[in-house]
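Notes follow the structure.
A protein chain is absent from this complex, but the other protein chains hold their places.
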Amino acid sequence: MGYGLLKGKKGIIFGALDHKSIAWKVAERCVEEGAQIVLTNAPVAMRLGEINELAEKLKCEIIPADATSIEDLELLISKSQEILGGKLDFILHSIGMSINVRKKKDYTDLNYEWMKTTFDVSSISFHKVMQTAFKQDALNDWGSVVALTYIAAQRTFPDYSEMAESKALLESFARSFGYHYAKKAHVRVNTVSQSPTVTTAGSGVKGFGDFFGYANKMSPLGNASADACADYCVTLFSDLTRYVTMQNLFHDGGFSSMGMAPEILED
Amino acid sequence: MGYGLLKGKKGIIFGALDHKSIAWKVAERCVEEGAQIVLTNAPVAMRLGEINELAEKLKCEIIPADATSIEDLELLISKSQEILGGKLDFILHSIGMSINVRKKKDYTDLNYEWMKTTFDVSSISFHKVMQTAFKQDALNDWGSVVALTYIAAQRTFPDYSEMAESKALLESFARSFGYHYAKKAHVRVNTVSQSPTVTTAGSGVKGFGDFFGYANKMSPLGNASADACADYCVTLFSDLTRYVTMQNLFHDGGFSSMGMAPEILED
Amino acid sequence: MGYGLLKGKKGIIFGALDHKSIAWKVAERCVEEGAQIVLTNAPVAMRLGEINELAEKLKCEIIPADATSIEDLELLISKSQEILGGKLDFILHSIGMSINVRKKKDYTDLNYEWMKTTFDVSSISFHKVMQTAFKQDALNDWGSVVALTYIAAQRTFPDYSEMAESKALLESFARSFGYHYAKKAHVRVNTVSQSPTVTTAGSGVKGFGDFFGYANKMSPLGNASADACADYCVTLFSDLTRYVTMQNLFHDGGFSSMGMAPEILED
Partner (left out) sequence: MGYGLLKGKKGIIFGALDHKSIAWKVAERCVEEGAQIVLTNAPVAMRLGEINELAEKLKCEIIPADATSIEDLELLISKSQEILGGKLDFILHSIGMSINVRKKKDYTDLNYEWMKTTFDVSSISFHKVMQTAFKQDALNDWGSVVALTYIAAQRTFPDYSEMAESKALLESFARSFGYHYAKKAHVRVNTVSQSPTVTTAGSGVKGFGDFFGYANKMSPLGNASADACADYCVTLFSDLTRYVTMQNLFHDGGFSSMGMAPEILED
């Protein structure tokens, strides 16, 4: 039971793969706060099937869509409005994937075709989602768009490889599109820079465990969980944060503001 | 009528001078969201009297305190806990004053005694409030402390003069103390960097009108109002933002992320 | 006649199109400071012919190369070492191009094929240059790599369109590769964020004139010229800046640190 912060609001949630996904938690929390939502994920990802569980639980529909395909996005956004019975109020973009990382290619020996796929899936998809919504005039006045990102966009974490660039790109799209969407319909666009999170996707990064532990010690409050991130996203979709836009917001237990934690040295 | 976001929470609000004050709006919204509060302001400021109106309306007590006096702060914080019947959950610091600005001294001809008073009142008071609360163990686990600031801490607005430095100092105190308070009791400390706001204090800055208009055009969503700022502070005092700490959060309609707005050139 | 800051150093300069190009000025100043260089540009750009003038004047060779082609880059970098008689000490990347900007597409109606070309030419080429040099072990210990960028990577200038993203990407590559190249050979990698400059490329951006004038007023020292930028690049290629790496360095007359210049309001 929630506060009713999103009562009457309608939204689309990208990227709920399984119950560990941040998007999964966001979907749950949005519904708990009174929103109606549509879930979407890549057809490939959906074959794994867990998302059906979530849809049943939340009594919402799933529309498969390849976020790199304008056609798929057009259909997704128009159908979602039909299903939900009106324009949208919020969108969560939680998509990221790198073949170079998966294949453990060194950063100094990247495959450029794979890199393009990384950017297409992880970053350009965000522009495509917004451009499609913009053209369909699919978002209500004072709507809110959030994408999940990581501090590798600002600082180097060698094992994160080209995902650093894909997040830098993503955050830049948020700022740039934020201007245009504010002017059109007071829609705000932000990115949430989340602590490393134990998700199926996150854990794929090389050395994730050490990474997670280091961040946990470096963060005065510890790493933020997926649940906490969902709470935070709810505030950003609510009417209480209407003037926050074009920002990259750290939800990381303080990690981003630490230079050195004595806890690291104690070991 | 609110969402109940602060139900059962207790807090102290510094700096409600009159109905235009951001702190005034925050006080109103906190109570609306279910919080119990104590209001405080400098004895001098209180002589103006409007704050009594607010206290009556919100059915809360006022404890005068000079925020530069440790004695006053000790009394304020211990009495507040007595009145509210337990430890505190949140504190708002909304205090700022510069004699050099008031007396229209050029930035290249500042009076250093006045400068020290500016820093003492506008910035060091924030450390004093936190240090006093810390020593009294006055904040509940996962409490939240917010101070209001301005983007002059990052970029130069010549007419803002030494207030730029006082805000840089304030934001640094937030980061530094945020570490220690997170470790002690998971308390988070943040600053909200608000649009120029038509308050009695803000309007004192030379050329405020032009300033306000420029920022309004430069911000894709327009300047954020005091009311909107109060909404935002409510989210930061709520349990939905527990892992946001040591951050400077722009609540400015997008101003901070703009390089140049075509609207400025159109004139 | 210079100071001899680059005496004995060897480098490659990308992107000297004509005498207004920043790369042109950098080439001249590097030679003046004692360096031996190779000039390179895209075969298309070279057909315009002015670069031959420069090569004659500087008594250096030109090697045409498409910076998106690994083959071309491999040849360029190996040949350059042959011609110059040893490993390289510095590289300047000054390449940028956007078809969406040229064709005046709205930012909310971008062509994604063109976008990919923009990123490939303007940003990924930088990674390709470094990866190729890295694999050939072509840079001497304490070498220096610089790419030119623009503040649109941090803040929104709506007319700059997707070039904002291409610069965000470029700067991220600098940080990421900077780590690896430091570890391999103490090579430093930085980006210089230059004032808007009257070049043949820069002037192509919509509303460039207004843009330039605004930046000039907003910058306390005025816009930095291409000549001044060349001087600055010389310091970054010299041995006096060996510990500066993974930085984005503003060379902009103070623009990036201004919030509002009274000069703007005076009009």
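Labels A, B and C are assigned to the chains in the order they are written; within every chain, residues are numbered from 1.
Note that in this section contacts are C-beta pairs under 8 Å (C-beta built on N, C-alpha and C of every residue); 3 or more make two chains touch, one makes a residue touch a chain.
None of the values given here were measured: they were computed from a predicted structure.
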item: Omitted-chain contact residue, chosen from B:Ala153, B:Val192, B:Cys233 or B:Leu249; value: B:Ala153
item: Contact residue for the chain not shown (choose from B:Leu6, B:Ala23, B:Val146 or B:Ala164); value: B:Ala164
item: Residue among C:Ala152, C:Leu170 or C:Ala224 that touches the chain left out of view; value: C:Ala224
item: Absent chain, residues of chain B that touch it; value: 70, 107-110, 112, 115-116, 119-120, 124, 127-128, 130-131, 134-135, 153, 155-156, 158, 161-162, 164-165, 168-169, 171-173, 175-180, 184, 246
item: Residues from chain A at the interface with the omitted partner, ascending; value: 151-152, 154-160, 207, 210-211, 214-215, 254, 257-262, 264-265, 267
item: In chain C, positions touching the absent partner; value: 3-5, 175, 178-179, 182-183, 186, 188, 195, 220-221, 224-225, 228-229, 231-232, 234-235, 238-247, 249-254, 256-258, 261
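The criterion applied here is as follows: only the chains that are shown with their structure count from here on.
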item: Where chain A and chain C are represented by their mean Cα positions, the distance between them in whole Å; value: 32
item: Of all residues in chain A, the ones touching two or more other chains; value: 175, 178-179, 246
